[in-house]
Structure formats: C-alpha cells, structure tokens
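Missing here is one protein chain; the remaining ones are kept as they sit in the complex.
Lettered A and B in written order, each chain numbered from 1.
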Amino acid sequence: MEFLSSLFPSPESSFPLLAVILGLPALGALFNGVFGKRLGNDGVRLMALATVFGSFLGAVATFLLLHHAGAAHEHHVRFVWNAWRWLALDTTNIEVTFSVDNLSSVMLLVVTGVGFLIHVYATGYMKEDPSFHRFFAYMNLFIFAMLILVLGDSLPIMFVGWEGVGLCSYLLIGFWFEDSKNAAAGSKAFIANRIGDFGLLVAMAMILHHVGTLSWHGMDAQAGQLLTNVQLWPIGGGLPSWMPAFLLKPRTVDAATLVGLMLMLGCAGKSAQIPLYVWLPDAMAGPTPVSALIHAATMVTAGVYLVARMNFVFMLSPTAMMVVAGVGALTALFAATIGLVQNDIKKVLAYSTVSQLGFMFMGVGVGAFASGIFHLVTHAFFKAALFLCAGCVIHAMHARVHDTDASQDMRNMGGLRKHMPRTFFAYTAATLAIAGFPLTAGFFSKDEILFRGLVNRIEPSAALKQLVGRSAPKGLNHEQLQGLISSLTTPSWFHKAVFIIGLVAAVLTAFYMFRSWFLTFFGDFRGWRIVPGWKDTGHGHDEHEHEHEHEHGHGHEHEHEHGHEHEHGHEQETKHKKDGPVPHEAPDSMTWPVVILAVLALFAGFVNAGSIHLTPWFEHWLSPVFEGSAKMLATVQTGEALHKVEYGAMAGGTLAFLIGAGAAWWVYRAKGGEPARRAADAAPGLHRLVLDKWRIDELYEATVIGFLDSLADTSAWVDKWIVDGIIAKLTSALVALAGSVLRLVQNGKVQAYGAVMVAGLASVGAFFVLPHGKVVVNVDPKSGNYVLHAPPGIGYHYRWDVDGDDKWDGGDSWTLRAVSDVRPANAPGPGESRTYRVEVRNAFGLTKLELVTLTRPKVDKSSPERAMNDKGVAP
Amino acid sequence: MSYLGPASFYICSLLAVSGALGTVLSRNAIRSAMCLLATIVGIAGLYVALSAQLLAAVQLIVYAGAVVVLFVFVIMMIGPSGSPTRDNRTFKTRAAGAGLFAAATLVALGLVWKAAALLNLFDMSTLAKKTLKGAPSFPHVFDPPRPDLGSVEGLGRALFGEGMVAFELSGLLLLVAIVGVMAIARTRQPASTKEPGALPLAPTDASSTEEPTS
Partner (left out) sequence: MISIPLEHYLVVAAVIFAIGACGFLARRNALVALMSIELMLNAVNVTLVAFNRWHGDNHTGQMFAFFIIAVAAAEAAVGLAIVLALFRLKKSVRTDTADLLKN
C-alpha cells in the first residue's frame, strides 16, 4: 500500500495509472486488429487476456489507493488524469480528462473484472472461429470504450465512450455478418441507440447553455442553475400564424426536468428501457460471450451509471425521477411477462436483462442510487454467469445441432444436470441469485430497491433552500425560488405502485428463471437420442458452422411458427430423432469463469447487507458521491419503524421468490409442463401475443418505420423525378452545351492552342499599349497639401490642371512630371469639393484623361487623412 | 567609317527579316530551311554589332552548322511525299485568317510608327548625341562598349562563374535530349518481319509505318 501510494504522490491532480488502465485494452485492440492474423490464435489470446488482466490489476490498485485516500479524508475523493485539451470554447474548455471516484471505481472493477472472466471464457468459446482475432480486437476495443465511458470526467468524454461501446456492440452483434439476420440485429441496435443519443446530445447542449460546464464536479456544484423555466414549442418557434394554436403556444417547463428527461431518453436507448428496449433481445444474435459482457454485465448498465452520475440533475426534478422510476418499473414488469413464454434460452435471459435493468432504473429513480448501482454489480455477476452457462449449454448442443435457433431452443434441452455438473452448479447459483433466494446477492440488491422504492420520498425543498444564493439561477428572487421548490416532491401513491409492480416483476422473474432452469437441466434430454460412444462422422465439431437445415427468416417469424406448437416441441418428437453423443461439459477455460461468477453471485450480497444488520459497506463507499442528493431525500418512517418496513419488504421479496419458484416447480417439474400447455390452449390469442413479444416490433414497424419508409419513398420519388428528372437534366444540358462550345477550342491541334496563347499575349500587350491614368492622392506630411501621383511608365508624358482654371498648367505642352501637388490656395475648403485634371500620354501616343475630385470634410479638426478617404475619382 | 555601323545594322536586319518572311511564306520546306539559314546569319551579324562576338560564333556554329543541317536532313529523309503540297483549308478560312493577320499587322505597324515618331527614333541627328544612361530620354543610345563585353574571356568567365550550375544543367539537358531523341525516333520493328537491309526509317511498306500504333 505504501509502495502504491509512493508511486502516485498526488493522485488528486495527476493519476497516470488511468492512462495505463485505458491504454492497455486499446493496445490490445490495435494489436489484435492489425496484426491478429499474423499473431495466430495463441498470440491473440495472450494479447487479449494480458491487456484486460493488466487493466484489472490497475483497477484493483486504483481501488486500493482510493480506499486508502478515502479512509484518510471523509470527503469525495477523485483521482484525475488530464490527457489534453479537446476544445476551447468561449465559456468553458472541454478537456480530455479522466477521473476515478468511488462510483467509477466500482464500475471500473466490474468492467475489468467481469470483462476479464468473460475474455477467458471467450477464448474457449470462440476457439474454432476463423475470425478469432477480429473477435478479440472488438472485445478489447469494447473494454477500452467502456473504460472511457466509466472514467470520463465530463459528459462529452463519457459520450465518446458511450458511442464507442455502441460501435463495439454493433460490430459484435453483427459479428457473424454473413447471416443477414445478425447484421440486421446490429443495425437495429445501432439505430435504437441513435435515438437515445439524440436525447443525450440535447441534454448536453442544455446543460452547457444553462450551467456552462460539462465536467462532473462542475455540474454538481452548479446544477441549481437548471432550476429555471424554459419554453418549449411543439415543433419549433417562428411558425406561420395560420397553424393551429396549440402548435404556436410554447409550454413552460423547468430546465432540470427537460434535461433529466432527455438524459433518460439516452439512458433508455443504451440500457434498453421502454420504449427503446427492442434492440436488446435481437442483440442476442451476437456470440454468447458478447451477450454476457456487453448486453448483460457492462454496456447496457451504462444508462444506470449515467443516471447515478447525474444524480444532482435528476434530484432537482421529481418529475424526471418519477419518469425514471416509472419507466424502470414498467420495463421490469413488461419484459418479465415476455420472458415467461420464450423458448430460446438466450431470449429468456435477454428479456430478463431488460427486466433487471428496469429494476435498476427503479432504484435510481427513487433516489436509491447506491442500491441501483449495487444491483448493477450483482446483476453483472449473476447475469454474466447465466449467459455464460447458456453458452456452455449451446456449446454442448452444437455437438449435434448446428442450427443457431435450434441449438438455443430449450425444448431441445433437458436433463443436462447429469452431463454438465459445473454448468449446472453455476446456473443454479445464478438462478437463485436473480430470483432472490435469501442471502444471495440478488436477494439483497433487489430487496434494497423494493424497500427504497416504498419508503423514499424525493423532497428537494429542504436542501434546495441552501441553494438560494449559492448557485441558484439569476433573475429569480427568493420568493419565486421558494415557490418553485415547494412544488417539488413525489406523491406517495407512486411509490406504492412502484413497489407493487416491482414485487410482481420479482415473482415473474423467479418463475421464468426457474422455468428455464427446469427445462434445461431437468427431465429427459430432448435434443437427440444419446448413444454412448457415438462418433460424429458427417460434421466436424464446428460450433459456428451455420447450417440452415430449415431456412428461417427473421427471429420473430421463427417464433411465430413455433407459436402454433405447444411448450414441448411436438415437431421434434414427431421427427425422427438423430443419434448423438453424450452431451459434454464445456472445457475448463469456459467453466472456471462461470464458477467464479456463480460464487460471486451467491456471496457478493454481503458487502451491502444492511438489512440483516451487517455494515452496508457498499452504500458507505458510494455515499460521498450521492451526498448532495441524500440531503434532498426523505423517508416516510425513521428509526425502528423504518426497519420494520424493511423487514416487511424483505418478507415480500422472499415470498415473491417462493411463489415464482414454486409455481415454476409445479408447472414444469411436478406436472411436466401440462399446466402451461393448458393455459396456452385456454387463451391462445394471449399466448401468441406474449410469445410475439406483445408485437411491439410490429407496432414500431407499422408506425415509426412505416412513416420513415413512406418518407423515404417520397424522397426517392422527388429525387428520381424532380432532382434527377428536371434539375439534373437541366444541369447536364447546360454542361453539354458548354462542352460543345468548348470542344471547338479543344480541338487537338497544336496551332489552335498556340492561337489561344497568342491571344493571351495580345491582351497582355494591350495592357501595356493602353495608357493608365489612375491617380493616387497623398498628403504631404509636412505641409498638409494634397499631392497627386500619376502612374509612371516608359515614355509616359503628363499634363496637369491643378489650379482650377480649366486650362492646362503651362500651356498645352507635355512634361515628364508624374507628381503634382495642389497649392493650398487651390485646395478645396472644408465641406467643398474640387475637381482636378490630368492627361497621360504613353509611348504610343495614346492619351487618357483622368479627373480627380477632392472633398475636404466639414469637421474642422478633421485631418487631411480623413479627406483622403472621402476622395472620389470620376472617370 | 562612321556610317559602317548603321549600314551593317540595316543590312543584317534586312537579311534577318526577309529570311524570316521567306521561312514562313515559302511553300518548299527546303527553301524555308535556307531562308532560316539567312535569318540566322543576319542575327549573327546583329550580335557582332551588339558586341557579342562569341555569341555570334556560337549562333553560326549551332544554328547554321547543326540545327539547319538537321532540318535539311529530316526534310531529305521524309522526301516530298511527306510535305503537304496542297492546303485543304477552305477559301473562307484563308481569307479570314489573312484579313485578321493584315488588320493586326496594320495596327501593330501604326503603333510602332507612332511610338517611333514620338520617341524621335527616326531623327538621325539625335543619334549622335550622347545621352545619360538611366535618364528617361529616347532613343536609348549605347555607351561605347567595354572591351571585355562579349569576348570569349568575358562571356566564358560569366558562364563558368555565376552561370556554372546552369551551364552544367544545360549539358544535362542536351544529354537528356539525345536519349529522348533516340527513344522517340527509333523504330521498334520485330526482327522477323524486318527485311534484311531495309532502311528502318523509310516508309516503304504499310507495316513499318503502322507498327507504333499497335
């Protein structure tokens, strides 16, 4: 520890370890991307694992140092590393600065730690893939981008990482881009994220406008500036007056709410919340480690991180907080219902992820930022473990089933408990954790959220009173601010609703997770007839060989097709079953990361087990970050009463687990799935609807995408018939005309070119032959007289008339005098103007008459220089 | 004796200008080359009058001795068939060209005449007057020449002193020109189709003339 501290004497101003943490994955990405093919798989593996592990070590060291520093001072410690200045704006500078504080150190550990385990897993999972190096280049790049996101010290830098992870997500979803379905899924993710990014950019611009800075600590100190009213037009200002009145009238919103909502739009895109969640289930087209790393553990939680990071903004607007919590709760419930009936094991986990992200937003939305982040961490453990287990199972299925969809279909699995003991253990542990089995990680984190959702009240008024005079917006007097503040609080019915929705979602979570557990690991194996000692003769064990025995269209069409079947695929039973080997356990490189994650999923909860009277270390660790927000929070009860509510919430969570798990046991184990079949038969329409994910994709297809399609069609029509048909025709006709004229000149004959040259020479000659008489007026600095300068030239002669008698001075004779000064007697008086003449004759006898009009300005003190500017020269 | 200078100027000028006219106007290429030779000789005389004796010698050696001979050589090699005997331009084009040329000539002559009159260039009496160099007076009458101007020693010192680099570069230029000429003028006939003893440059058969296009 002392050694580490001695390495970084003043980490709060310069902490270059962050550069190492960031640089290593970037280096790995560069090497694997550029030299990967030449390095070979072993080299790529070494590079990828070493860089991420190095980052992880750096993260641990950072954490220890931070802990050390945080123990010494009880305030918000930040370690900063400033790379360079990016933009210098009028009001603020945007620095490429990275910083780590208590919150980002947690994220740092999760990203590098879980990231490393998944990298290890992926070396086994992707072993046979021909694009091994490309995969790890993307993965390292993702870690790099995610670290920028987490470590960025300001919104723009974070946005760079935000876009970077989006890019890597796109690249990795479409990793097997040979299948157009995968590429389409990547595009969908990208586009859904763009919609969210729009919100994030708007929020950034608004913060820059109202607060004037975009760095975390700067915004934290100045966030009160956002408590100002802004006007919002439905379409935009400056519409013509014949438009309907409701389009012309601006609404008044306070800036904090608007910024909060826009940030939430960005978070909804990245973290797959309603209404932008649709991309995440499709994102499962990517390799399973990608699903685990990006679409479960790290990237999709960036939205939660951002809300927690921007807590000072959200806390100013209970409206925005209600939206965050409400969206989270609804997403949690909604996604869980879809998860109930999915047959694809990865799809179940995907909807589960959406649902759990909803829980996190619920947590941060009710002001329990530490609880939300805690759930983020535990979710990273158990969801990564679940996905990796699913990967192991799929890996085993690929021994005989090569179709992507069929190998992930739980109706083809079953009974794997005996064959894959390690995977079974890990899946069991993670399922218990996510379902909320008492004392597992998920139990603590989920209960914390539900409990906080019930008791927390966002009442910024008390703390905001302190803001008056500190960073409150100008132009608001004390009374106005008081009025604004007193309106800010969240209603209690909302909290009850959030709690109940969360509880229902928890029941559903337990149900669908245990359903997948039973279907996958219990009963008889349904994939093929197990023949011990069976040798594969036809197909090599190539797990990513996409053999489309039955060509499926898009994912939902496939689901649709199966929707007519019942839970256990009759299709498979009626078909002649193939022979196959005993399903095998995955190699060690895949199982060990899973087991480690599973152990973490079981026991990580104890770091924040305040509910069973252990020290809530995690909450204390994060408390400096949310210090300001904590002041704006109140709880409905305090002391012992609060604990009673906590126990009640805990009991509710346990009950939810029991109900969900018990129901799953009864349906899928005791009765062998019969009740599910009967329920589906009883309400076939509803079943189909849920199986089709409530047809939200179709709704978007019909509305937003349809609208855009028709817009595109219109544009295409305009382009084809107006732009191409009229404008382009005109242009091309013009060009053709010009061409046919110019072609006469460009005739390929040397002499024609020579003629053009001669013409040019002749014009130059004409310049010299013609006389030039442009007179320059100067002022003699000594006498203040005007001096007229005629241009000099070979053989030039001049005659002047500067005395104003309309006759040439000195008769009609020509002189060589090119300069003539105007005597004061002949100069114009103030306000007057007089005209003088000069005639120039060149060597060819050509003459030119030049008139010069001088005007002296009226003002007495005006200098002759002024007069110079006012001179007019008439031809 | 005092009129020898002006006389030699006018004789040489007349030779040069009439030779130039002959070069341009002659139908026969050989006659053109001969007229060019006359021009070159006339200009060499002007060089002598301008006290550029070495340059006059170089002019005669290079132009009369090499360039004109080269022209004549090429003309002979091509023979009368290559030189166009008939101009296929229409009468209108020719009339327009001639008119344009005549108009331009008239304008130019008028300008020159006027300038000459204004500058007293025709006033022989002023020619004897020595005017100060640099003063804006016309005409510009030459100083007596310094003895080393244009001599072998004077020009040689200048060439191998300040003009050394340019001189070396001009040598390089000539080398490049030699190589370039050989590259351009060489015939690239396949050995099999070439008859033994056939003149490579003579356009005797179609294949030899069309060969470079392929």
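Here is the rule we use: a residue touches a chain if its C-beta (ideal position, glycine included) is under 8 Å from a C-beta of that chain, and two chains touch if they have at least 3 such contacts.
Keep in mind that what you see is a predicted model, and the values were worked out from it rather than measured.
By the touch criterion stated above, the residues of chain B touching the omitted chain are 2-3, 5-6, 9, 13, 16-17, 20-21, 23-24, 26, 29, 32-33, 36, 39-40, 43, 46-47, 49-52, 54-55, 58-59, 62-63, 66-67, 70-71, 74-75, 77-78, 81-84, 87, 97, 101, 105, 108, 112, 116, 119, 121, 124, 127-128, 133, 138-143, 145-146, 149-150, 154-155, 157-159, 162-163, 166-167, 170, 173-174, 176-178, 180-181, 184-185, 187, 201, 203, 208-213. Although one chain is not shown, part of chain A still touches it, namely residues 747-751, 754-755, 758.
Heads up, the rule we're going with is that only the chains that are shown with their structure count from here on.
Within the complex formed with chain B, the residues of chain A that make contact are 769, 794-795, 816, 843-845. Residue ranges on chain B touching chain A, taken from their complex, read 111, 114-115, 117-119, 136, 138.
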